[in-house]
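Let me give you the structure first, and then I'll get to my questions.
Every protein chain of the complex appears in place save one, which is left out.
Moving on, here comes subunit A:
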């Protein structure tokens, strides 16, 4: 019934839009009238279970639950290369208005370390949504009680392994190496072991194969519920409220360091302006819903919305900052 009513309406609108265009007075009308006409491919450039994946599934979920779009936002995982494999795939499909992907610092870090041919300028920023922080975990029976204990141990033992779910030179590595460098070590002192996802890094920590793991604070919630792990430090400027309230920041422990894992959404390079407007507004609307508030509370995320234009400016600034940091750490390969 519904579907039958909708179809002629849509056709009418399409006719109206094309008529408007023909007469030549309606860029704005067509912009606000663009809607996805089929399922949107919503890509998480990593295996399921990680930060990008959680962002994609949670936002797709809220959009569906709140009825914000007639079309399904279909979560698709394209893992590998710290994200570079998905970016290559999306760059190949540059005109697709029905393709989005979750993004975060790796879109800047990975190209800088020379492992992706595509950087954030090869895509269209849609919106920045949230920020998360990284967290250092050890086993509950580990001798390290504070993050300084861990860094002292690293100073004396260059083999002490710290696992992470992204490639060398990527987000997790930079986060811990940057902290170590501020704490007075050399960034390269950290023996960082790259696993193909946060989940795999976690099993290796639980099994005693690595001494510590660096991961996203949001991702670690399910694991921290048990009594097997202990969190040593979180990279936020102030303690995160909720389940992680007992975890001290780096700054509390005398290390003047913060690391933001901002997350947002981007589209292919030549996405039509009308589609960009539609999506940025859709995400703004999404972040005002109750389902969203409920989800962010559960996942420990903090809202940090920016629209397409602001997000683009922000990304350029991040590029400058990260280039400086990476250069300092000797990880700049470009």
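The definition used in the following text is that a contact is a pair of C-beta atoms (placed from the backbone, for glycine too) under 8 Å apart; a residue touches a chain by one contact, two chains touch by 3 or more; residues count from 1.
Simple rule for what comes next: contacts and distances are computed from a predicted model.
Choosing from "Nitrate transport ATP-binding protein", "Tripartite tricarboxylate transporter TctA family protein", "Aspartate carbamoyltransferase" or "Cell division protein FtsX", the protein name stored in UniProt for the chain missing from the display reads "Tripartite tricarboxylate transporter TctA family protein". From the options A:158, A:241, A:293 or A:321, the residue with contact to the unseen chain in the full assembly is A:158.
Although one chain is not drawn, the whole complex shows that of A:40, A:84 or A:183 it is A:84 that touches it. Which of A:61, A:188 or A:251 touches the hidden chain is settled by the complete complex: it is A:61.
Think of the hidden chain as still there; on subunit A it touches residues 47-49, 53-54, 57-58, 61, 64-65, 72, 74-78, 80-82, 84-85, 88-89, 91-92, 110, 113-117, 158-159, 161, 167-169, 191, 193-196, 199-200, 202-204, 206-210, 221-223, 225-226, 228, 298.
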